[in-house]
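The other protein chains are all here in position, but one chain of the complex has been omitted.
Let's turn to chain A:
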Amino acid sequence: MLRVSLREISAALKEGRVSPTELCQRCLSFIKATKFLNAYITVAEETALKQAEESEERYRRGQILGDLDGIPVAVKDNFSTAGIETTCASNMLKGYIPPYNATVVKKLLDQGAVLLGKTNLDEFAMGSGSTDGIFGPVRNPWSYSRQYREKSVHNSHTENEDSNWLVTGGSSGGSAAAVSSFTCFAALGSDTGGSTRNPAAHCGVVGLKPTYGLISRHGLIPLVNSMDVPGILTRCVDDAAIVLGVLAGHDPKDSTTVQDPFKPFELTNFIDASKLCIGIPKEYHAPGLSSETLALWSKAADLFENAGAKVIEVSLPHTRYSIICYHVLCTAEVASNMARFDGLEYGHRSSMDKSTEVMYAATRREGFNDVVRGRILSGNYFLLKQNYETYFIKAQKVRRLIANDFVNVFRSGIDVLLTPTTLSDTIPYVEFIKEDNRTRSAQDDIFTQAANMAGLPAITVPTALSEKGLPIGLQFIGRAFQEQQLLTVAKWFEKQVKFPMIQLQGLMDHSHTVCQHQKSAFFS
């Protein structure tokens, strides 16, 4: 039952085939059973059960709030949740309980959704592996899938099977793992340079980064204000459209959200592919792109072409400057955004209190990890009066050129761009940590951050399994505020590729804590 889509479980709830409480309890037990994945930082068992009970009451009275009523969801731990600890996986905010809900969280709850808990991430969402938070790395559920296990047995007989577990990608790895391992039906991530799409691709789920300005950032603890967008992780494109319909719209608390009213949409099952024009940006043939992913990408292009769509190679000439500009703009805003963490109003405060300055310094040294401190340092360097023009202004100018590249391509008649989401499938943790956070981020955000620089909507759709039996996703980038078109294309594509469902027997074998009868219940 837990493996169905949000849409299906919503129907089951409405038909009374399952009750919200039952569903919530099942998810909570499954979260416990998969605790070793480290997907959740906080499980809000008590409030979730209470919300489920309230939902049940609404179903009983026939007064449900919407499609999400009674549906268990998870939220990345950088969204403020009233009364529930919100840590950003950082010592700085350990123990911090926000007094208010992020707008997106409020919207979910207003629709009757059941909030199971807060998911793991890289500290302050700075990373691409979900490996650099104080609560430890998130494990990719595919590490324990039958598909991966069967293939890897031949390669590594000698190795300890547990040391071979894979990273989820990041920084929203906890949310991706939660959706992928069936502990919830939808999860919120955040996407600044690819933080929703990257782990979604590595975990074989759908990851949507909507247009900047479509969804409120109020309550999202910022990484880069001018690029952050709340992301949606679901098991299929239809589910993403449902959640988008709930979250989108103007918020007076976020001045960067657009005023135009948003009309929720349902996706059609049939499209006339002959009217479609798909662009293939040639600059995305980047060094390091795995042959497998490349092959899959071109196969996908063929798929559209065979269906009658126009598939055209296009150029986004400034792509190669994108990642370095992203780095400058990102660190500059990080330096600014992190200034508020001084130990005075909330969060960690050092016991060193000789002077206010000493307290600031010690608090920030103790509260932030090396990655955060490194970005603050370089960001402040770029913002210094003597460097501002050379770095920040220049990066902003190039950002404009990158955004214009997209404008030009879409103006030429392209509807949607098709690109890889990541260079390759995911890798074991032991491999991943051989490179530092900065190197990894630069590699892993390569195909994703340009959409953030330009503010465009983008979605990754799980496409096929690699030779190792691991998911590979492809990315569609759409025109600004044309989510309906983007998702329609994504849904059509999803239907064609028939991505296999994760076989989690291996995961259950791994989980020693789960009782036999529970186990049978999950997979009945």
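Here, a contact is a pair of C-beta atoms (placed from the backbone, for glycine too) under 8 Å apart; a residue touches a chain by one contact, two chains touch by 3 or more; residues count from 1.
Convention: contacts and distances are computed from a predicted model.
Entry comment: the absent subunit's protein name, as recorded by UniProt, is "Glutamyl-tRNA(Gln) amidotransferase subunit B, mitochondrial", drawn from "Glutamyl-tRNA(Gln) amidotransferase subunit B, mitochondrial", "ER membrane protein complex subunit 6", "Immediate early response gene 2 protein-like" or "Nuclear cap binding protein subunit 1". Set against the missing chain, the residues A:Leu108, A:Ala177, A:Ala335 or A:Leu486 yield one that touches it, A:Ala335. Which of A:Gln63, A:Thr356, A:Thr390 or A:Ser412 touches the hidden chain is settled by the complete complex: it is A:Thr356. Interface note: of A:Ser226, A:Asn404, A:Gln443 or A:Gln503, the residue touching the hidden chain in the full complex is A:Ser226.
Interface note: of A:Leu93, A:Ala201 or A:Leu417, the residue touching the hidden chain in the full complex is A:Leu93.
For chain A, the residues touching the absent chain in the complete assembly are 79-80, 86, 88, 93, 96, 98-100, 102, 217-222, 224-226, 252-256, 259, 332-333, 335-336, 338-342, 344-346, 356-357, 360, 380, 383-385, 388, 392.
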